[in-house]
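Reading through the structure tokens given below for one structure.
Just one protein chain is left out here, and the rest sit where they should.
This part shows chain A:
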């Protein structure tokens, strides 16, 4: 389908018509999400609930950080790595960000090749996505062990406000768990793509659904990166 055609279907006649379509879809005596694969509607609802969980963590982090009287440890220094005696601020987190964005890029292309019925390229791109995701988790494990070694605990740390550790382990831990789960899902779906499961059923939506979950994990990292590491 052409891009313009899809856009026209989504918004016939601009915003007013789109709003009318929205009202019609929700008020008509029919399924609300017309032409939307059921699995896609379901993953979106799951992601919406996940949004609220991550938001709760980030809001509680905001509450703690705004109410402490001790200085908050400087993330720029805490997460610096030394190369040849020269500390580079936040470098590991920056690399992790690029790795996750790259995995999102390969995933988006995997979805595209899935709908083009290109089995091998789709499976290959999904495998690349999973590998980048595993790299991300590995770097996070390194970061965790480094901080634990330096004495960061959920109840205290050597540099300032005790709440720093609790926020760090909870937020990055929950996100890392999502990435780990995503890697497993990606590998399962990639295997099914490779074996021709979706080729036979003629429905490649599973790739897009796994992709939506994966992009969401990347999306959450954008907010964690901004609020926890850069703020």
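Going forward, a residue touches a chain if its C-beta (ideal position, glycine included) is under 8 Å from a C-beta of that chain, and two chains touch if they have at least 3 such contacts; residues count from 1.
In the analysis below, contacts and distances are computed from a predicted model.
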Among "Cytochrome C oxidase subunit IV", "Glutamate mutase epsilon subunit", "Carbon-monoxide dehydrogenase medium subunit" or "Chromate transport protein", UniProt-listed name of the chain not shown: "Cytochrome C oxidase subunit IV"
Contact footprint on chain A, counting only the chain that is left out: 1, 3, 5-7, 9-13, 17-28, 30, 32-37, 40-41, 44, 47-48, 51-52, 55-56, 59-60, 62-69, 76, 89-90, 94, 97-98, 101-102, 104-105, 107-109, 111-112, 115-116, 204-205, 208, 211-212, 215-216, 218-219, 222-223, 225-226, 229-231
